[in-house]
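Sharing a structure with you now.
Missing here: one protein chain of the complex. Every other protein chain is in place.
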Amino acid sequence: MEKQLFTDKFSYVFGDQKFFKKQKRIALKNCGLIDPENIDDYIYAGGYTALAKVLTEMTPEDVVKTVKDSGLRGRGGAGFPTGIKWEATAKQQNDEKFVVCNADEGDPGAFMDRSIIEGDPHSIVEGMAIGAYAVGASKGVVYLRAEYPLAIKRLQKAIEDARKENLLGNNILESNFSFDMEIRLGAGAFVCGEETALMNSIEGKRGMPRTRPPFPAVSGLFAKPTLLNNVETWANISSIIINGAEWFSSIGVDKSKGTKVFALAGKITNTGLAEIPMGMTLREIIYEVGGGIPNGKKFKAVQTGGPSGGCLTESMLDTKIDYESLTKAGSIMGSGGMIIIDETACMVNIAKFFLEFTQSESCGKCVPCREGIKRMLEILTRITDGEGKTGDIEKLEELGNMIKKASLCGLGQSAPNPVLSTIKNFRQEYEEHVEQKMCRSLVCEKLLTYTINDKCIGCSACRRACPAGAIAGLPKEPHTIHQELCIKCGKCYRSCKFHAIDKTSVAKEQK
Amino acid sequence: MTSHIHNQEEINKQIKDFIAEILKQDRPDSHLITVLHKAQELNGYLSREVMDLVSQEMNIPTSTIWGVATFYHYFKLNPIGKYNISVCMGTACYVKGASEILETLKEELGIGVGETTEDMLFSMHEARCIGACGLAPVAMINDKIYGELTPKKITDIINKLRKEEETK
Partner (left out) sequence: MNTIKAFINDKEYTIDSGLTIMQACDSIGIKIPRLCYHPKLSISSGCRICIVEVEGMRNFVASCSYPISEGMKIHTNTDAVRKARKDILELILDNHPKDCNACVRDEVCELQQLASTIGLRERKFEGVRREKYVDDSSPSIVNNHEKCILCGRCVKVCSQIQNISAIDYANRGFDTVIVPAFNDKIANSVCTLCGQCVNVCPTAALTEKNYTQDVFALLNDKTKIKIAQVAPSVRVAIGEAFGIPAGNNMEREIAHALKLLGFDYVFDSQFSADLTIMEEASELLERLNGKGKLPMITSCSSGWMKALEQFHPDLIDNVSTCKSPMSMMSSIVKTYFADKIGRKPSEIANVAIMCCVAKKYEAKRPELAMEDGTPATDYVITTRELAWMIKSAGIDFKNLKGQDFDAPLGLSTGAATIFGVTGGVMEAAIRTAYELATKKPLENIDITAVRGNEGIKEGSIEINGKEIRVAVASGLGNAHKLLEIVKKDPERYHFIEIMACPGGCIGGGGQPYSGIRDLPFDPKLVSERAKALYKSDELNKIRRSHENPAIIKLYDEFLGKPLGEKSHKYLHTHYKQKFPKGIIRKSKEK
């Protein structure tokens, strides 16, 4: 009944759109529907009834069991079973424990955490209060990106309002349970999404990961037992408590229960957030929810899991979206970034983009990540610059596989994924770059040839734009480009208003 | 940009007062990043003097503070221009041509990433995904987001800001 209600509400607010039809909203249930700055709105929509329920009707063990039975897994990336984390933290004997919300959303292209906090901040407050009750914690910390000012403001207000209503603070709702929480801001370091780096950052240190064990459940924030979940995970908790573990586990497939929010981006008609039940295929989400590829272009790949994930091809589009299937296909669920790539993109260049990201975000603590990713990036750069050497692809594989297995934390262990998965699925493109100095997608600038065709009217715009003086021609007469002078910057191409400059990349003779 | 309004003494006093409040809490050292955020907000950037002050007031060695300040990209160690331009280099923006926007800005302003124009008007940074992927490619100028940028559009925006400054 409940689900029906929200679907109806959605249709009422947004109209009956295909974009929403296939979705199922649990984590995003209130986003866009309630006033996030008004606690009454949240309560009117059924908010805090789950907290009241656990405080009055459930023991902490009951709560842990419910979460465990629901089959909920971490939505931040690795998909560790949430209930097991809760159980492990609850088991620890300590006078001080923490619950932490990881809101350091860092995957480029993913913004579901921001949307949840901006659209439904109380769901996080409530989820964390329930978690704290279950594991016996009295303090909560939300580690939130400083780049999200609106989210900071709304969550701060939610916390203050909840305090006023005795939903946070001492003896919550006249129970024996006391819990309060605070926001700590990140400062622009992707690696702080890694749980141990995040805790170091909350402690005011450089966000460098710690070695595990000990796991946070045993020794986490300030060396105290700590329960750490991501925003979307916390947002699922109240619904699970209200509707029961069985309801939640009826959604989804095998080992992946419930829903997952994806941020659709890239070359897709409907960009934005979509919450879909686990088990939907990639094809469904791309073509039905996402509305397919715009501008009549051909689909080439879908990248999931952000810089830690991989690229999947056309032939894998019927892969189900669940933790195991995506991993098996060579990518990961990740935090929910989904970038659709069309035929105009060069896969080597895409891999380089992700690697540039992880390379600049590596904390520098361990050698494989700090030094290894740099070397991989250098190799990739020379490949896209047309200076690739035979054997480079194998070196990328060797380094990538070593870095995956030997790095200290999840960032390093997954950083080679975009490269390894594109080598696996698009090896031919790599080989073309290395052996034939060719980029079939016309992206890698150094591999391009610019020529002037017969549409040229001799306006001289390209000649003036050329920084290398490589273009010659008299006014009102067709111009020509001296290839040996051309630095392939593309300025002529951009300056021409007559489509008179052709950009091509052709296989070079092998020496 | 409060630094233009207050003098340094006033800024230092506010930082000290802020730290004094922090020191009353549990585990004050853990608030170092919070304090640096505040100091940057008040001072515009983290100067050596400001970090020395934080060090003395919080009893944290300067080398530790320097280590933290240089680890996080959010902290600026040099004065920044009046208009702080962050070009989003997130995946969605990248796929939709963010590097072209960056190149255009480099040419137009004559500065590189992380640099400030001589007239202290513009600073330029690369940003991690700012979560506005629907509008890709985007740039943020101070707190305002500009979406669906093209090289021409960003040039126009810069010129408009320049003109505004001239007429002031």
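In this document, chain identifiers A and B correspond to the written order of the chains, with residue numbering beginning at 1 in each.
The working rule: a residue touches a chain if its C-beta (ideal position, glycine included) is under 8 Å from a C-beta of that chain, and two chains touch if they have at least 3 such contacts.
Here the structure is a predicted model, which means the values were calculated and not measured.
**Q** Any idea which of A:Lys21, A:Lys91, A:Lys328 or A:Lys374 touches the chain not displayed?
**A** Counting the whole complex, the residue in contact with the absent chain is A:Lys374.
**Q** Of the residues A:Ser407, A:Thr422 or A:Ser441, I need the one that contacts the missing chain.
**A** A:Ser407
**Q** Of A:Leu399, A:Leu420, A:Val443 or A:Cys456, which residue touches the hidden chain?
**A** A:Leu399
**Q** Looking at the whole complex, which of A:Arg25, A:Lys257 or A:Lys365 touches the chain that is not displayed?
**A** Touching the chain that is not displayed is residue A:Lys365.
**Q** If the hidden chain were put back, which of A:Thr49, A:Asn166 or A:Thr211 would touch it?
**A** Touching the chain that is not displayed is residue A:Thr211.
**Q** Residues on chain B that touch the omitted chain in the whole complex?
**A** 27, 29, 48, 51-52, 55-56, 59-67, 70-71
**Q** Against the chain that's been left off, what residues of chain A make contact? List them.
**A** Against the missing chain, chain A presents residues 189, 206, 211, 213, 359-368, 370-372, 374-375, 378-379, 395, 398-399, 402, 404-408, 413.
Please note the rule applied: only the chains that are shown with their structure count from here on.
**Q** I'd like the Å distance between the centres of chain A and chain B, where a centre is the mean of that chain's Cα atoms.
**A** About 24 Å, centre to centre.
**Q** Inside the complex, what are the residues of chain A that reach chain B?
**A** So the residues of chain A touching chain B come out as 105-111, 114, 146-149, 184-190, 201-208, 222, 263, 265-267, 271-272, 303, 306, 337, 339, 341, 345, 353-354, 357, 363, 494.
**Q** Once bound in the complex, which stretches of chain B touch chain A?
**A** Residues of chain B touching chain A: 27, 29-34, 36-37, 67-68, 71-75, 89-92, 94-96, 127-134, 136, 143, 151.
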